[in-house]
Structures are given as C-alpha cells and as structure tokens.
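Of the protein chains in this complex, all but one are displayed in their positions.
Each chain gets a letter, A, B and C, in the order it is written, and its residues are counted from 1.
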Amino acid sequence: MEKFYDVAVIGGGIIGSAIAYYLAKEKISIAVFDSGQISGKTTSAAAGMLGAHSECDDLEVFYPFARRSQQSYSILEQELKELTGIDIRRTPGGIYKLAFNETEKQELGPLCGLTTVEWQDSRYIRQTESAISNDIIGAAYIEDDVHVLPQAVSRGFSQGAQMYGAAVHEYTHVYDIQKNGIGYILKTQAGEFAVQQVIIASGVWSNSFFQQLGLENRIVPVKGECLSVWKDGISLQHTLFHEHCYIVPRNDGTLVIGATMVENDWSEQPTIGGIEQMISKAKTMLPSVGGMKVASFWAGLRPQTFDGRPFIGFHPEDNGILFAAGHFRNGILLAPATGQMMRDFVLQREVDEKWVEAFKIDRKNYCLV
Amino acid sequence: MEKFYDVAVIGGGIIGSAIAYYLAKEKISIAVFDSGQISGKTTSAAAGMLGAHSECDDLEVFYPFARRSQQSYSILEQELKELTGIDIRRTPGGIYKLAFNETEKQELGPLCGLTTVEWQDSRYIRQTESAISNDIIGAAYIEDDVHVLPQAVSRGFSQGAQMYGAAVHEYTHVYDIQKNGIGYILKTQAGEFAVQQVIIASGVWSNSFFQQLGLENRIVPVKGECLSVWKDGISLQHTLFHEHCYIVPRNDGTLVIGATMVENDWSEQPTIGGIEQMISKAKTMLPSVGGMKVASFWAGLRPQTFDGRPFIGFHPEDNGILFAAGHFRNGILLAPATGQMMRDFVLQREVDEKWVEAFKIDRKNYCLV
Amino acid sequence: MEKFYDVAVIGGGIIGSAIAYYLAKEKISIAVFDSGQISGKTTSAAAGMLGAHSECDDLEVFYPFARRSQQSYSILEQELKELTGIDIRRTPGGIYKLAFNETEKQELGPLCGLTTVEWQDSRYIRQTESAISNDIIGAAYIEDDVHVLPQAVSRGFSQGAQMYGAAVHEYTHVYDIQKNGIGYILKTQAGEFAVQQVIIASGVWSNSFFQQLGLENRIVPVKGECLSVWKDGISLQHTLFHEHCYIVPRNDGTLVIGATMVENDWSEQPTIGGIEQMISKAKTMLPSVGGMKVASFWAGLRPQTFDGRPFIGFHPEDNGILFAAGHFRNGILLAPATGQMMRDFVLQREVDEKWVEAFKIDRKNYCLV
Partner (left out) sequence: MEKFYDVAVIGGGIIGSAIAYYLAKEKISIAVFDSGQISGKTTSAAAGMLGAHSECDDLEVFYPFARRSQQSYSILEQELKELTGIDIRRTPGGIYKLAFNETEKQELGPLCGLTTVEWQDSRYIRQTESAISNDIIGAAYIEDDVHVLPQAVSRGFSQGAQMYGAAVHEYTHVYDIQKNGIGYILKTQAGEFAVQQVIIASGVWSNSFFQQLGLENRIVPVKGECLSVWKDGISLQHTLFHEHCYIVPRNDGTLVIGATMVENDWSEQPTIGGIEQMISKAKTMLPSVGGMKVASFWAGLRPQTFDGRPFIGFHPEDNGILFAAGHFRNGILLAPATGQMMRDFVLQREVDEKWVEAFKIDRKNYCLV
C-alpha cells in the first residue's frame, strides 16, 4: 500500500481541481489523480465564457446555481492571485447575443426580460463595436457573462490546493476502485492508494467508473473545434454569439472562435471540415475576421449527460463514492459552485435541496436541452 | 575588413543554396549570407512539386529548361544523401490534373499531346485512387512530375556546399553592396566582407538590390497559404491538381493542401479566409479530406516577375554582379538548373544561348503568364 | 453490441501496429484500439536505432531474435513504401560504441569478437568523423545497427494494416475485457466490441490488463528524456554511443540526443535536470554539439520487465488472450519479429520453441539486465 489519503479525486480538470481546492482549504487530506497533465483535456479547450444567462430557461434551479458560481469568480480571482501568483484572466465586456432578423430578436425576448440583460439596437452597438456585421439588427447584451482563461483557473485551483497541502499525481491513470473495509483501494498505473472517499471528476471519461460501480449513467462526448486569430487593428470589447458560434476577445490580443458540436466523436483533434465551418460562421458576425492571421486551432470533448445537467452527488448506494462530471458546455462557469457543493457533501454541511435533487446521480426526469 | 571570399551569395533559400553547392563543388571560395535561418523563407513554404509540365505552353525555352532541372533531381538525390546524409524525399506518383467536365478536358488537350502525359478516364483512375471525387470525368496524368521536400533539398544543398568548403553566414542581413576597386564590399549587420563577385538570390526580397544597383526590375510577392492534414486510412498515391489547388501526398503520412494566390501581400502568415478557401477547394477533389485532422498551416511569398520567368544572369553593366531571383511558383523545380547555370556563368563556361536570352535581367518582351 | 472482429489489438504503438499489419496481410479481420493517437506514446519518443548488437550478451536466444527482426527491415522498407507511400527513413551508417580509455576498450572486447563488429582506432575513425572528441581511443563499429524513424514505421504499419482491411479506432480507451462465451467483450469509452481473440500491446500501460486478467506480471516505466539539434556545418555519418548516451544523425539534418534512464517515473515530459544531463554527456562525445541550435525536446516511457525481455505469448490459462508488451529499449528493433511471431501464434503456425520459452508470460528465470 503506497499512500493513504482521506479523499481521492479522480481527474485534474477544472472540476477535480476546484473540488481539491475547496477541500484542501478545509484541511482535508486530499489527492488528485490525473491520467496526464493537470487541465490538459477538455478544460484546456474551453473558451472560458461564464455564460450563466444561457441557462435562463431554468430560472428555478440551474440558473441560480450558475449565477452563484459566476459570482464566486470575483472573490476567486483575488484569492488565487494572492495564494498562487496565477492570474485567471477574468476579462470584462460581457456577451452580445446577436439578432440578424426579427425572428431572432423575438427568440431573445425571454432573455431580455431579465433585469441583467438589455436589448441594444444595431446603431447603438456599432458605436462601440464598429467592426460587427452591418446585417445585425441588434443584440441582447449580458454584461455579467464575462470570461476567464480556463487553464489558468484550473492551474490556479490545482496550485492553490497544493499550497493548502493537497497532493497532485499527474500521469497516474486510475483503472480500478475497489471496496476495502470502510474505505477503497485505487488501482493506478503507479501503484495502489488507500482512501476513505473517492470523488470521480473524470469529465467525459467517467463512464468506465459509472459502469464499474454498477450505474447506468452515461456521458456522451460532444466534440468542439476551435481556432484563434490575432486581432489586428480592430477593436472588439465584447464576446459575440450567434447560432452556437462565438468570438471571444482574450486579453492577450487574440480572438477565440468556436465551436462545432460533433456528437459521439471521441477524437481530440480538429478536422479541417470543422475548422472551415467555424471560419465561415465567424465571418457572418465579424466580416473582417477573414483577413486575420491564424494563431492556433484545437478541439475538446464536452461531457454531455442525458438532460444537459451535470451529475453532482453521492453514489445512490455507497456514501463513500461521489461524482462530479458531465458539465457539458458549462464546466468553467460551474466549477466554483461544484467545488463548494462537493466540499459541503464531504464535510456533511447543508446543501440546497433543490440542487441536490437536480444534479443527483439517480434522477429520472428527462429534460433534454 | 573581416573576411574575403571570391563569390558571395545573398540569400540562403533553395536558389542561393543550389548556387553555392554547384560552385563550392568546383572549389570556388564562396559564402552564403542569409538574414535569418537557411531555407527559412519561401522555400520552406513550398509544396515541392517538380511540375515541369505546367510550363508546357513554352516548349521552346522554358519547358526544356524545367525538364533539365527536373531530371537533375535523380542524380542529386543520391549525391546529397551520400555527401550530407540528408534525404530529399523524392516521392514518385506524379500528378493528376483533374477535369470535372468536357471544357476542362479540352483545356488539358495540349498537355495530353505530350508523350510524357496521358489522359486517363475517371473509371480507370478510380481503380487506384478510390477516394477521388465521383464528379471527375478524368485527368491528365503526368508521371514525371514527382515531388520532393523543399527544405530538405535546400538544407542538403547548403550542408553539401559546406562539406565542399563554402561558408554559411546565417542571421547576417546584407544591407548594401559597394563597389571597391575590382571587387565589392558587402555591408552586413555582422560587419563588412570583401568579395570579387556578388550573386543576388534573395527571392522576393531582391528588390532593394535591383534598386540600389540602378535597375528597374521588380519582383512582386504572390502569397500562398497552405495547410497539411493527417491522411488517415485512405490511400492517395498521386498529387491531385485542379484550379490552382493541389493535394500532395508526402511520404510521412500527411497531405499538403495549397495554395492561395494573393498578389502584393507581404505578410508571411496565413489568414483564416485563405485557409477556408483552400479547405473548400480540396474537398471538391477529395471529399473525405474534410474529415481529416489538421497537422499545420503556413504561408509563403512566391517571387513573381513581370513575365513569370526568373531573372538569371549578369547585371547589364557590371559583370561582377549576378542575379538569380524571381522563380515564382517553380523555384524548387528550377533550383538545380539555376545553380548549374550560375556556376557556368561564374566559371565562364558555355551556357545555352536561348536560356541566357530568356532569363537575362534586361529582357523586354513581356509575355505575361 | 457495436461491432465484431476476429482479433482486437489493444494499443496502436509500433508493437500493436506491427501485429495488425502482419495479421491483416493474412486477411484476418482485425481492429486496433488506442487511447489516443496512433504511435503517439513511447513509440514517438524513440531514437529508432536497430541496435541488435547491444543484446549480444545473449547469443542463444535474444540476439538471434533481434537480428531476425533487424533483417526484416530491409524488405519492410520497400513493402511499406509501395503500399502506403510512407518512407520509414532507414538510414545507413551504423553505430560507433566509443572507448575513452583502455578499460572501456576491454569492455567492448566481447562485442568486437562478433564477425559483424570491428574495432577501429581513433585515428582511423577521425578520418571520416573529424568532429568526434579527441579523447576517444577508438570504437567498436557496428555497421548493421542502422536506424529508422519510429513514428514513420509505426504509421506505415498502421496505414498498411488499413490498406489490408484492418480497422483502427483512435481515441478509444479500452477499460475492460470480459469473457463472453467463446469470445470477449471489449469495453471502451466508445462502446462495446465483440471479438474472438484479444492481443494486449499497450506498452508500459499494460499493467491494468495483467491485473484484470489475474496475472502477476508487471511492467515498470523507465523514462527517457531526449532533445534534438540542428547539425550545422559539421558532418556526422554514424551514431555515437557512450555510457547510455547516444547521438543519432537523422536524415533530415538534425541530431537526436538521448536518453536518460529514470525508473518508475510515469511523467511523459522532460525535466530540465534531465535535459542538462544529456547535453553534458553529448558534449563529451561531440564537443561542437554545444554550439548547435535546439530543435526540440521530449520524453517517453520505456516498458521494462523483470528480466529486460518482452512478454510475447499466450495468457497461461486462456488461449484467447495474448500479450506483446514490455519491449523496453528495443521495441523499434523488435517490432517486425514480434508482429510475425504474434501472427504465427494466432494462425497456429510453428514458432521457434526457444523464443516461445524465452518470452512467455509465465517464465520464471530471472535474468536481470
């Protein structure tokens, strides 16, 4: 038996790292295991929008959860900078959801009903964003949906957790979890580890654990392909969004353009067909983008569940096992709230009942997104 | 005065390196100067097709020159491998110039008239190349127009030249050439060099020398944007060519897709608009290419002259100055013949009069391509 | 049940790809599964020396096996080029095992006893290799131990297998193998597959399968860190070797410098301490290397068994399961012979009894290297 920890987290993406951070802060003896490099998978592919308002069709449960998480980011920014020296690159500006015609404007109606969202017409928008397409008639403006640099957040969580005493085992694939008295043995390529509780935060790769642990839950990959360009000369202060395509202005002088939705494709590399599609969509929003220089391209797998909501909670029959996986297109947004919720589960603190029900592993109410 | 050489070559792309190779082999004391890394500019961007037959509209002069150069490659391959250990990756297969309709077939008529070219119909082609578009009606097949890896050829020439005693000064920008008695002083960022003869092989950047040396000649950049993908599973034995777009199967498992033609653009980076265009053209030839994974992308500047032919020859009024620049889309193909021709000029050997006339600096007959 | 194959190979490194190639050639219905990209792991990190003579301390069994494999490479080179268009970059020159003093010379004695090895003294060597250190007194010269480009071989095998009908599933991690009647079910992240026979070729990551299948066998990673440089100006025709460090002259103008031996380190990234060590060793062999420009750096994990010999053979109690893993520092060398041996096992052809015994899974005779 190599080592002993109270809690093991399997997966060092943004979700696993957030959990480790919030638990280590409470002086829990915790270790993170990742098959490869910390934040090297889906997390490193994300655009980093904190798009809480995209979930406003569920004002009862999911939206408040998302907003709570979004709000945590302002404290977090300071906390991580002081503790680890890492800047998570929280960048103001917010999102413009563009409308090119009346139908699209009407579709944005419910969104614009929220007090935090404002309809702005084309002329007004083009005063600050003169590079936007002439064809828009206006946009829903969401000031609060700012963005961060996902890898920086995840590395910040992970280094912060280590400052608080957590262990991080990179390149340590866990292939089996075995019950052992009141605890568990993790079988990894680097040996065995004994722990009291296990948290599975393996993103789209969590299926093998659901299955080994006797659960029917499944996560389906939805591949997203992206590219980035050098924003030369033009100004762009806001994220642009239209028909699943977005342009995010990073604070290093690049624009991130994303992302395709390819269901059930496990390959983590972009195809040129996907790239072509993104370029053509981006040009409809920001015509001058076609003349900008490529900086890079990549792909990642969004972990999708049957109802578009993450699995966050206990194994239905085993209190020693918890899950936090399936954050689909919102894992960056939801990482702080997920980390806090898992901390409260482990420390047996109170957790909002609505959220417990909404995200529990054995929920049945299909509400497909 | 730092150093003395008989001959200085300004530019270490494939043209300058070829010249250095053929002269060093004759024991001429020679030095190559390059602003940056050897073969780091246009040469490194080329696809490497030895497309002599693309120039068959000029069967009198240019085509024979191109064929001579193409044929030199078989000896060269062996020579450079033995001398330097570098493999230039000469890859058989040749080119299919595709026709999608009768008009295009007719346009290929003159080409197919050559004994080295053969018309093949769709059905026949698809026996070996099953991945080609169903929409082609056939193609002109040119077996001899194989391809090489341009950087490998250029590095091979350069290392070979060094084995024979040449000096190679990387990161040594030449900014002035001054007459000094019977020779010249090269002013470079790394000091001055005295030489007897100067050869300008600075590709698209040769204009400053034309001007400094009192000549009206101009070279215009025609930017070409490319990308490469991993050829997964499918077989492709031949280069495909249609409407300025080609797909070249490299012998490392990638396909090179090129290239746009953007006149007067000096930027050496691809725009995403250019990349989009290439992807969409490539899909018409090889539909499955859209599903292949991006390997990389890049751009380079073809050095275009007023009539599409290179400038190879003496300064009209100064025998100490020679030029070898402006090889447009054929510099890889033409490098051996250009190197040999320059060697013969310097050594005062005989050179085919037709070629001397066709490529001389002060020619006037505009025959635009 | 998604798909059915006769044989499944788990792992698409050079070993798995070689096996797939030789079986697909015999028209066996076969599929390769890899967690990531084909040849993306240890195989892509190797130097590619076909160093059969390094194993000459075992002239009875291992050396002949290694030599057989080495000899297969000459046919293979042609075969793969014709079938797939891929050039495996077999580069002549062979290896110099350097001696800096009499003791080292004596240690090379047994090696020099072989008819294929020749002692050469310093003066003689420096006629062709003038850049080698003045401090050597001579070297054992092994002409046959040439090198290839590992990724090219592995991609060649894989594409070749596909040409012969094999399926290749990239990004498809296999996490469980379950007995199912006379066959097996592979559980993968991309669903389940039914097969008749399973071959485990997962390199250093094979441990989880040994364990799941009830075996005690273990593979330990021995991390190797490397870098490559641009060979500028100097000539180097042979691989240099001394005290676990080597310099391999690739045929693209670079030199590969490797490799550290870090036992039990699962991280696939080089540390700067490891890089420092390699640079300092390389300088003792080739002093001018210190002035060469870095091209890249990387690391990989050699799969080491208890006795330094690979596991190649049947599961002791289950004829449907075979293993081919643990090729340590010789997987490139041994890939062809391993692929052929596995083919013969599956097709129930005769296999040399000595080799069966030497590499079988449940061998006991510890003969540590």
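By our rule, contacts are C-beta pairs under 8 Å (C-beta built on N, C-alpha and C of every residue); 3 or more make two chains touch, one makes a residue touch a chain.
Since we're looking at a predicted model, the values are computed, not measured.
In the intact complex, which of the presented chains make contact with the chain not displayed?
Hidden chain contacts in the full assembly come out as A, B, C.
Looking beyond the chains shown, say which of B:S29, B:Q71, B:N207 or B:S280 touches the absent one.
Going through B:S29, B:Q71, B:N207 or B:S280 one by one, B:N207 is the residue touching the chain not shown.
In the whole complex, not just what's shown, which of A:G13, A:P249 or A:G290 touches the removed chain?
That would be A:P249, which touches the missing chain.
Considering the complete complex, identify which of A:R67, A:R155 or A:K281 is in touch with the unshown chain.
Of the candidates A:R67, A:R155 or A:K281, A:R155 is in touch with the missing chain.
Mind listing the chain B residues that contact the chain we can't see here?
Per the touch rule, chain B residues meeting the hidden chain are 36-37, 170-173, 175-176, 187, 189-190, 204-205, 207-208, 211-212, 264, 266-269.
Against the chain that's been left off, what residues of chain C make contact? List them.
227, 229, 257, 267, 269-273, 275-276, 279-280, 282-283, 289-294, 297
Determine and list the chain A residues touching the chain excluded from the picture.
Against the missing chain, chain A presents residues 81, 84-87, 89, 91, 93, 152, 155-156, 159, 162-163, 168, 231-233, 235-237, 249, 251-253.
Keep in mind that, in the parts below, only the chains that are shown with their structure count from here on.
In graph terms, with chains as vertices and touches as edges, which category applies: line, ring, star, complete, or other?
Contact map by chain: complete.
Just grab the chain with the largest centre-to-centre distance to chain A, centres being mean Cα coordinates.
B
Find the geometric centre of each of chain A and chain B from their Cα atoms only, then give the gap between the two centres in Å, rounded to an integer.
Roughly 47 Å, centre to centre.
What is the distance in Å between the mean C-alpha positions of chain B and chain C?
38
Among the residues of chain A, pick out those that touch two or more other chains and give their numbers.
As it turns out, chain A has residues touching two or more other chains at 267, 269.
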